[in-house]
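With one protein chain withheld, the remaining protein chains of the complex are depicted in position.
On to subunit A.
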């Protein structure tokens, strides 16, 4: 019983971390239609940057503010110099540019901070706490609480005027401009928020995991899987992140730890294949209706 509780708690905590990362992917997908491959780099920047400042005697809070702001500034520069120039190109161009940026950022992080792994001091120090026979680090409670707060804030923001503007820009930039929305500004703000969220995730995860410049990719991949499983919406990505964490933990606990990642990737494949078949059916229906009336077809994913 205690073992089951431990697997479930472990799954929920891992899921919260995946959900946190999936939010960055979902947000960028919403505002730009692009895949945020630099998400993992932002997480690593959060850990390495905060560690570098605190080791130089900075108090934690200002260090976190500076690092999160730096992540936003780096993304703003990348957007102004590169990303917005490919915003209207094909999805493949955007994806390749994001991938190139991720590789370049990993190299730069290694050059700037060194290749060695670093960790952060926990926000709440102390021995592990027990819950239903399972034990967990205090910092993990902070991760779960922070994830809940951030998700709530993003979901509420998504339903605000800004959220509607963001959705309008993603679905129809020209139409959005006609009603007075500035798509480029909305897009840039979305990217900056996603980068800051990534760096903040790093600050939260840094005390429970040592990270090096090369650590971002695997974490980022899990965030991508959760966001894709959840249909690129905030709530969907959160639920998918938790589901992914639980599935991995229970697979490692009751089947085999060798199959943990196989199961999560298989899940992604199944969902993507299922979505493709649903999309094909939808396209078929729309084509039939097009014959009768000119119905608009939205190419962007549904949002919360």
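Please note the rule applied: a residue touches a chain if its C-beta (ideal position, glycine included) is under 8 Å from a C-beta of that chain, and two chains touch if they have at least 3 such contacts; residues count from 1.
Throughout what follows, contacts and distances are computed from a predicted model.
Undergrad: UniProt protein name for the omitted subunit, picking from "Outer membrane protein beta-barrel domain-containing protein", "RNA polymerase subunit sigma", "ABC transporter substrate-binding protein" or "Formate dehydrogenase subunit delta"?
TA: "ABC transporter substrate-binding protein"
Undergrad: Just name the one of A:65, A:100, A:148 or A:178 that touches the chain not displayed here.
TA: Going through A:65, A:100, A:148 or A:178 one by one, A:100 is the residue touching the chain not shown.
Undergrad: Out of A:13, A:194, A:226 or A:240, which residue would touch the omitted chain in the full complex?
TA: Considering the complete complex, A:13 is the one touching the chain left out.
Undergrad: Taking the full complex into account, find the residue in A:168, A:212, A:225 or A:244 that is in contact with the omitted chain.
TA: If we include the chain that is not displayed, A:212 is the one touching it.
Undergrad: For subunit A, which residues touch the unseen chain?
TA: Output for subunit A: 3, 6-7, 10-11, 13-14, 17, 82, 85-86, 89-90, 92-94, 96-97, 99-101, 103-104, 106-108, 110, 114-119, 128, 135-137, 140, 205, 208-215, 217-219, 248-249, 252-253, 257-258, 260-261.
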